[in-house]
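Structure record follows, encoded as structure tokens.
A single protein chain has been omitted from the complex, and every remaining protein chain is retained in its original position.
Chain lettering (A, B and C) follows the sequence in which the chains are written, and residue indices restart at 1 in each chain.
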Amino acid sequence: MKVLIHKEKREVVDGREFIVAKAKQYFVTDLSKDVHTLYGTISQQDLSKPSGSVIKSDNGKEFFLLDASFIDIYKRFRKLPQTIPLKDIGLIIGETGINPQSIVVDGGLGSGALAAALAHIAKHVFSYEVRDDCIQTSEANIKMIGLTNITVKKKSLYDGIDETGVDLITLDLPEPWKVIPHCAKALKTGGFIVSYSPSVPQVMDFVNEVHKHEELLYLKTVEIIERLWEIEGRRVRPKSTGIGHSGFIVFARKIKS
Amino acid sequence: MKVLIHKEKREVVDGREFIVAKAKQYFVTDLSKDVHTLYGTISQQDLSKPSGSVIKSDNGKEFFLLDASFIDIYKRFRKLPQTIPLKDIGLIIGETGINPQSIVVDGGLGSGALAAALAHIAKHVFSYEVRDDCIQTSEANIKMIGLTNITVKKKSLYDGIDETGVDLITLDLPEPWKVIPHCAKALKTGGFIVSYSPSVPQVMDFVNEVHKHEELLYLKTVEIIERLWEIEGRRVRPKSTGIGHSGFIVFARKIKS
Amino acid sequence: MKVLIHKEKREVVDGREFIVAKAKQYFVTDLSKDVHTLYGTISQQDLSKPSGSVIKSDNGKEFFLLDASFIDIYKRFRKLPQTIPLKDIGLIIGETGINPQSIVVDGGLGSGALAAALAHIAKHVFSYEVRDDCIQTSEANIKMIGLTNITVKKKSLYDGIDETGVDLITLDLPEPWKVIPHCAKALKTGGFIVSYSPSVPQVMDFVNEVHKHEELLYLKTVEIIERLWEIEGRRVRPKSTGIGHSGFIVFARKIKS
Partner (left out) sequence: MKVLIHKEKREVVDGREFIVAKAKQYFVTDLSKDVHTLYGTISQQDLSKPSGSVIKSDNGKEFFLLDASFIDIYKRFRKLPQTIPLKDIGLIIGETGINPQSIVVDGGLGSGALAAALAHIAKHVFSYEVRDDCIQTSEANIKMIGLTNITVKKKSLYDGIDETGVDLITLDLPEPWKVIPHCAKALKTGGFIVSYSPSVPQVMDFVNEVHKHEELLYLKTVEIIERLWEIEGRRVRPKSTGIGHSGFIVFARKIKS
């Protein structure tokens, strides 16, 4: 897979700067065909040039050709509503310290975005999902990105967890408090539960339930707000397109074997 | 290394709940000595019990004993002022997609916190630092956490980067715009520069300089605000201890070989 | 002027709740004509009923009839881009303590929104504006809301301020630092300058200039983020429609006569 990048072009007319061509990126999955872009057609032959080449469309516009990396493909995932964004995934990775030795259970596969981001770092991810549409979407995403260490299980986490000695369990479920006993059994001592919920009452019920388990330690509940900034000459300000809410992230830990 | 966890204890008196013992964690590096805590002394023999054991202090208080994991040790790092926090490290990991194959150059080692968090996931991290105090602090931190894939170089990134084919360069420097040409040479095509600066003028100068390099693509500037929540019965609210500013995170990418 | 309010209607079907009619508000300026709504026509006779009446459209839908208050009319103002929002106006009122005795100079009238909000509380507002379109828009807005204590001057604040003994000067100008000497002369001792700018470099230049004036005291620079919450059964969360950036608010004060 390749990425074609057309940079923004500006021109100064009468002392004022104008954008004469907008930035554009094209993600190319089929390398056997010409690519038609807003700025002309890229020939199929040019697509086989090495990553980092500058190629031209049939009307002379410059494009940068890049081999698609993990993050390029990840950003083209077909997303379902309420897919957990990278700002939140990053915090989960950072706060739990998962690494290439980690075993992860992912409750509520969704689009597979979280599973893929974790599998990219961890040893293996076991994903539980009951909805066929989610399984289909996520399997297509996982195949596209080439990950082979995700096991998708058509099972509900509400019914139990097969794995044991797990380092991290991520929950993206409507009623996460119901699976806490399963998590407590599946986790290794020192392992983490991270529950991701859009609404406050879900967080309240989850935290209350964690407190009832002596073998679990409630750590914290966090909300991550991401502000994009515009940095453009003297126009330096938070972007006026806002920062939506994604979800609250609750961290708990197994402290008793 | 071990962690001793004493859970909060509450009691209901006349229908109102009171905290009778506060939560406490002790990080134990020397397992050959008794540990003196606010809730009594833990005997050295008990420290050798398996992770997940419940042990008691000499006055009968319960502690959970845990093997220290990466994140436990990381949180005990000796930090220097303006150490980049996990919320920001997480975003860097998430947005660049680094993984066990990645080569990272870290400009401005500081306390070694960022280097350690990245080395925990990446193949190798090369850290540049000129200040002796930073090198000392960070080498002690790196030794404590047991990472062997960080090379600390007593060199300034302002003078150049030795490595090539680098996947990610992180900059935590007062004048990051001055090293952009070095970064452009060191990065592999598709690789990322991530510059971390506390102040807006640094971001402005850095982004302006990136725009002058045809081989680089400016991606975005982001600020991450982390809100901690209190979830405690009906007391459900953002914590009143506030959210400090850490830094602005600028992402750029090499798109031309 | 009147407001017609149609409340949201919900129905429970098979145990799940559905919105069967969305909430709607109609602002009626011409009371001599029938009003055509999404939920039927309201007859002109019904519009003369007292505030707080429940009236019905020709197809039987209920509406609440309200006399338009200041805030209803204010919210119907024709707004120009970057009209300062109520969250920021509120802070200005709160932090400067203006009241029915205050004299205000408003530099950069825009749509008249800030002038109207201040004039609603203060004794008199003198608004400076050079752009004809702004003057037209704002005069229409001021007339609609019935304020008689705003004097609109077709003059640039960059050329000076006619008034003296002023309690508050609000600046919504591209280069606010250029009018600081005029402000220092116009203000009474203890009076406030509040400068509102969307971008950081404007704030930097303004604050630097304030520091050069011995008779002025720089107080603070503030940014107000407003988060709307959804409170709907168990769906309790920050709204996913985000929080845009409006502007930075800089406060300074005259401390020497």
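Keep in mind that, in the parts below, a contact is a pair of C-beta atoms (placed from the backbone, for glycine too) under 8 Å apart; a residue touches a chain by one contact, two chains touch by 3 or more.
What you see is a predicted model; the values in this text were computed from it and never measured.
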item	value
Contacting the left-out chain in the complete assembly, out of C:Thr29, C:Gln136 or C:Thr189	C:Thr189
Missing-chain contacts mapped onto chain B	198-202, 223, 227, 234-246
Positions on chain C contacted by the hidden chain, ascending	5, 7, 50-54, 64, 66-67, 69-71, 74, 86-87, 89-97, 99-100, 117, 120-121, 189-190, 200, 203-204, 207, 214, 217, 220-231, 236, 238, 248, 250, 254-257
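Simple rule for what comes next: only the chains that are shown with their structure count from here on.
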item	value
Separation of mean Cα positions, chain C and chain A [Å, integer]	40
Whole-Å gap separating chain B and chain C, where each centre is the average of the chain's CA atoms	44
Multi-partner residues of chain B (each touching 2 or more other chains)	200, 204
